[in-house]
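Handing you this structure, nothing more for now.
Removed: one protein chain of the complex. Kept in place: all other protein chains.
The first chain written gets the first letter, and so on, giving A and B; residue counts start at 1 in each chain.
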Amino acid sequence: MTEASARFHRSVAEALADPHLRQALDRTTGRLAGGLAKAFATIPDAGALRDTARRIRAHTIAHLDQHLDQFERAATARGCHVHWAPTAADATRLVVDIARARGVSLAVKSKSMVTEEIELNAALGAAGVRVVESDLGEFVVQLADDRPSHIIAPIVHMSRDDVARLFEDKLGARPDEVADIPAITAFARRTLRQEFLQAGMGISGVNLAVADTGSLCLVTNEGNGRLTTTLPRVHVAVMGLERIVPTAADLGVVLQLLARSATGQALSVYTNIITGPRRPATSDGPGEPDGPDELHIVVVDNGRSRLLGGELAEILYCVRCGACLNICPVYHHIGGHAYGGVYPGPVGSVVSPGLMGLDEWSELPHASSLCGACRDVCPVRIDLPRLLLNLRAQTVAARMGPAWLRIAMPLYAAIATRPVLYRWLGSLAARLSRMMGHDGWLDRLPGPLSAWTTERDFPVPAPRSFVQEHHAHAPRAGGCE
Amino acid sequence: MSAAARAQIFDSIRRGLVRAVLPDAAGSRPTPEGRSSPPSASADALEAFTRALTALTGRVHRAAAVDMVPDLVAAIAHEHGARGFLAWDESHLGVPGLFAALASRGLERVDYDLPFDAASREAHALALAGVGVGLTGADAAIADAGAIVLAHGPGRGRLASLLPPAHIAVLSARQIWPTMPDLLAARPGLLDAGSNLVAIAGPSRTADIEMTLTHGVHGPKYLHVIVVP
Partner (left out) sequence: MTRPTRVQLFVTCLVDRFYPSVGHAVVAVLERQGLDVSVPMDQTCCGQPAFNGGFTDDARRMARHTVDVLSASPDPVVVPSGSCADMIVHRYPELLADDAAYAARARDLAARTFEFTQFLVDVLHVSPAAEPDGPRLAYHASCHGLRGLGLVEQPRQLLRAVAGDRCTDLPGAGICCGFGGLFAVKLAGISAAMLASKIEAIAESGADAVVATDVSCLMHIGGGLHRRGSRVRPLHVAEILAGTRHD
């Protein structure tokens, strides 16, 4: 087993043994999944809308170069600076350079997966820029020096007491200032409001960009996304190069599904659509009284275009709602951290190996029972099980995974395509295991299969197979009732 | 570096597109359908909007006539203990003489224009942070989401709906659309009317801690929509 595989199995075991995490996941994932079902029940043509959204995303990705080109021209025409970053390092260097050139020492940030992916905070920190996460959950994660456990709910793994203690330790809060959740929230508002007012730069991700107007759409519930993109004089938006839709009408369709899928809301509290920096005064009239004077858009590739050139390209349709996490029974039991990457859950099990290669991420595609709940819930109907199966085939082709299986599976296939041998070996195995079983059950299986019997028994095979009995005209059992 | 980086990315995308497996990408571009005509001022739409926003703890006030708006605004502002207010220019609120009427009720508009210079910008913003209420118009509303839609631009600042603890928006009953896709399909130009279009569905909220809903974490804790005929 490789070091990366061992690490994954260790973190899974730790997650499974954590009763607190269990409780938090029970509380959140079930509620989010339930909210989704209710929210979809309120749109009469949800199925058709999902089909349309899927076709919009599919068509956009299939013409990605044209849409990006159009987006760049439209955004530039409205005063944006568009930057292109082939790698994570390029992206962070671009942002650091912008910060340096403007003398920025404090930046506020609105939650964004892609900035986690490129590890922007660390790069800015090293360049002497303090970065404050402004989403409440991300702010807590940052204070705790932790990682977000969920795309939508970053601190599902923490209790209110955990947060209160953290605010006391790190921010000097008095116990009465963090006595309950509203107090904790108000304390965070006061603390973060100061940071917003002082920050020289606001950093955000981009949920969706609109090609024909060069617009950026950011959805948040707290309003931190709006403050981040309004108060500081420089706004830097970092976007994965696939987060694009052609027009405002296309954006409308995706928005009708996005918040419903993420949190069960019809729309997030703030659907914030930004088209260029603040518009200056002209001879016709005054300019806008607020908003950033500079807007930089950093378009990040970091493996996406390579992903596009293969069988996993469908994952680029993803709109990052997190619905596949909330519905996933595996996620429900291990939470986000165990997945190891920035993107957890079924989508992460495709995106992490897809963007960063299978060497470090070969276990993730196998961490699924292939139940298909993720495919059913996806607002753009991404066939996640198909993508996981494709990655599994890649791990086998690369001779990754357990050695015993690489021997056992071809052997099994060889036997299963030789019916006489198959029947004979089946009978032999049945006889052997009947000698080891009690009352029709085995409580211990040999070798790698012993993992089955750690927590469940295994039935002893029947003395004669059904096919053999049937062809021998054995007495037919009429059922058991 | 930038031109080379751009070329590198576009080359890589174009090479990828040759081999990409993209289910359901074939065929012509899908055209999202929305209602192409403006929505009617139906009582149903207003009912649905009111129901949805109220469920989000937003409050809907119906003004029988435009000249009732000053009293409503003043009452709400006083409820929140506000003396000053941030606002869009009067011409964008659809209520003639509103600011004078509010001034006579003890409410003064705090005007602003954020400067670019870092130090004075901070001082300026700091001064705005204490204002108790924000007053804006609304360009549209979304019935199924209980959302109001604000196109920010010249004379229509963003901070009025963002910085104070309470936000009051004046909405015309004729501008209620059934859904977001309906609005954006019919009025795509809204995106480009200014630098910022925002749909606001209720007061600022978070459920990050233990999935417990809490309001006013960053944006306004209270949202009032005054619907005028």
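Here, a residue touches a chain if its C-beta (ideal position, glycine included) is under 8 Å from a C-beta of that chain, and two chains touch if they have at least 3 such contacts.
The structure displayed is predicted, hence computed values, not measured ones.
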item: Chains on display which the left-out chain touches in the complete complex; value: A
item: Residue among A:53, A:74, A:367 or A:382 touching the omitted chain; value: A:367
item: Residue, one of A:225, A:340 or A:426, that touches the chain absent here; value: A:426
item: Positions on chain A where the hidden chain makes contact; value: 12-13, 16, 329-330, 332-334, 365-373, 375-376, 389, 391-397, 401-402, 405, 409-410, 412-414, 416-417, 419, 422, 426, 430, 441, 443, 448-449, 451-452, 454-459, 461-462, 464-467, 469-471, 476-481
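As a working rule, only the chains that are shown with their structure count from here on.
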item: Inter-centroid spacing, chain B versus chain A (mean Cα positions, whole Å); value: 29
item: Of chain A, residues touching chain B in the complex; value: 24, 27-28, 31, 42-43, 49, 52, 54-56, 58-59, 61-62, 64-65, 68-69, 78, 83-86, 90, 103, 134-137, 140, 153-156, 158-160, 163, 181-182, 184-186, 188-189, 192-193, 197-198, 200, 210, 213, 215, 221-224, 226-227, 229-231, 233, 241, 246-253, 255-256, 263, 265-279, 281, 285-291, 293, 299, 301, 305-314, 383
item: List of chain B residues in touch with chain A within their complex; value: 2, 5-6, 8-10, 12-27, 29-32, 34, 52, 56, 112-114, 116, 118, 121-122, 125-126, 129, 142, 144-147, 152-159, 162, 179-185, 188, 190-192, 194-212, 214, 216-220
